[in-house]
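Note that this complex is displayed minus one protein chain, with the remaining chains in position.
Naming follows writing order (A and B), and every chain is counted from residue 1.
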Amino acid sequence: MSKGIVLRLDGIKVSYGATTVVDGLDLAVEDGEFVTLLGPSGCGKTTTLGVIAGFLQPAGGEVLLRGKPLVGLPPFRRDIGVVFQDYALFPHMSVAGNVAFGLKMRRMPKADIERRVAEILSLVRLDDYAQRLPQHLSGGQRQRVALARALVIRPSLLLLDEPLSNLDLKLREELRLEIVGLQRQLGIATIFVTHDQSEALVMSDRIAVMRNGRIEQLDTPNGIYERPASKFVATFIGAMTFIPASLVGGRDRDGFGTARTATGRSLPVRLDKTVSVGQPVAIAIRPEKARLVRGGGGLNGEVSLPGRVVNVAYLGSRQEIRIDLEGGVPGMVEMSCDDGEVFHRGEEVFLVVDRKYCVALPETETAV
Amino acid sequence: MWTIDGKQAGRRVPLPLVLIGVPALFLLLFFVVPNALLLSASFLRSENQVLTHELTLQNFTIFLTKKVYLLTILRTFVVGISVGFLVALLSFPVSYFLIRTQSRFKGALIALSLAPLLASVVVRTYGWYVLLDRFGFLNDVLMSIDAIQQRIAFIPSTGGIIVGLTHALLPYGILTNLASLSVVNPNIEKAAMSLGANRTRTFLLVLLPNCLPGLAASFLLAFSISISAYATPAILGGYAAQTVATLIYTFIMQVLDWSLGAALGAILIVSTVVILYFSFRFGGRRAEL
Partner (left out) sequence: MSGPRPWTILKVAVAAIYAFMLGPILITVIVSFNAGTRSVFPPEGWSLKWWGVALSAEWLEPIGFSLRLAALTAILSCVVALPLAFGLTRHRFPGRNVVVILVLGPLLLPTLATGLGLLRVFELTGLIGFMGFWTLLVGHVVICTPFAVRTIAVSLHGLPANVEAAAASLGAGRTVILVRIVLPLIRNGLVAGALFAFIHSFTDINLSLFLARPGASPITVKILGFLEFGFAPTLAAVSAITLVIPLLLVLLVQKTAKLGDFIYGESRV
């Protein structure tokens, strides 16, 4: 085991009765790393967290914390801090009491406890709230107490289960940055669970996109966004235009192939994933990589697709334009408003995009 | 929020007064007045089984001086405290289990735990009689395994009353603890464990403090019902172990002495009110039952 790996999950399998909720999950988290488990409800992300923390027993697989096997060990013997979605603060204890709890369990001397508690409270900017009861705190404050409580014990690993879901947008964005800041400062390996893709993109060193109990793609935020491994991942993060096609020409030296759309048009496509000729693909194009022009054309190496404008959403500095490409395929293009170019509903336009941004992904979904 | 009984312009008599007034009057007449009469009668002297208008504290002093009466009052409160304690103790694990269980029979189990409330106290106490009587089931079992040589009369006795009342009031305890446990976040137990508290410490330091209001409420509820219970002490206590309630019956229905009966009744009312006061203080707003 290479140095620097804090947590390793090997083939974790969890079942509820006949249903398999987590199916052969592998993950390694390094020292100081912030990894996010991202996925829709029911994908198994919270279940995985439960297994790591010790609240759930896996049907199979190993959990290793710095090489030490955890399966079978009760939660109170694992050196892991947990922040719950509903904070789970102890209602009968003050903020200071809550934060000190973990230290009391570790039988730290009283003076040390007081010092550590004061330290962490000032780190989360709650110094003046030490004697308050949880019921007298706002949502954001409770969140920070939960964080302080888990961090003060200096665990080897920190688990956060959708801690920001119950907060309003502005608070969410504020606390996002606070959490990442704290994590960087303290250097604790962290696993963060969320269904919010913008959170994942902003906060993480790496993201594990999960579906049906499996990790579909484990990569940096940039990698997930620019090089999605599957249509599901591409759909989950950011918006996409998908054009159904099938692969007719195999991979050339530059890594490009040729795909033919349902309307018979041939396009060069980038092949990151292994796709065989004849296989159905979805050509994925990010809205901000494309632009609309009137009258067709485009530069060398660009692809030009005819369509009609369906709706224009004016967002101040940008415009989001929905178009219908030929064959009834819906598409979206995002452009800035600088040039003063204004598009109108019903206009005939051309979607123009460099071929390196036309990614062919295996078509896994069946009909709409 | 606008409602049909909201502010009504032009109405001469405010609606709340009308709504509340008539039923309140009914309750006033048939609840407040009777209890007030009882309290006042306890200060009146009786002569030849008729209440006079003479004020006296004699009724109370009789109870405080005559040993047999003192014993009865003492027994009543001992029963109350024991039953309160046992009900709180036994109903808590049941309520905790019912709240936390994932079983698909959860609803049925809850209903089953409350089912005894459907039976009148007589139904429930009858079974105890069959069990505890000198010629009853428990004696049969003990004799057959040679644990005892002679049959023991487990009832009539104070212990029998305690067992019978605990049995009768368990569902009330379960209900009270269910209500109090349902507002405790189950994640705090997980949080405590993740911070290093084993199961015992989690229970003592985190769960119990949050369940105390429910436990206290179930104790107080069981206590206040026990001290005023009639049927169970009558059946399982008989003449050997009387309580205030059975004594009241004797005084009112048999001896026809209203003064003494009323005085005992007053003792019950005042005790209950004192307990209620403590309930309100302990449980705060939640103790509005």
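Going forward, a contact is a pair of C-beta atoms (placed from the backbone, for glycine too) under 8 Å apart; a residue touches a chain by one contact, two chains touch by 3 or more.
As the structure is a computational prediction, the values presented were derived from the model and not from experiment.
The chain that is not displayed touches the following shown chains in the complete assembly: B. Which of B:L37, B:I148 or B:V255 touches the hidden chain is settled by the complete complex: it is B:L37. Listed for chain B, the residues touching the missing chain in the whole complex are 1-6, 14-20, 22-24, 26-28, 30-38, 41, 90, 93-94, 96-97, 107, 110, 112-131, 133, 135-137, 167, 170-171, 175, 178-179, 182-183, 199, 224, 227-231, 234-235, 245, 248-249, 252-253, 258, 261-262, 265, 268-269, 272-273, 276, 286, 288-289.
Criterion: only the chains that are shown with their structure count from here on.
Across the complex, chain B meets chain A through its residues 184-185, 187-188, 190-199, 201-202, 205-206, 209-210. Chain A makes touch with chain B in their complex at residues 53-55, 74-78, 80-82, 84, 86, 88-92, 101-102, 105-106, 149-150, 153.
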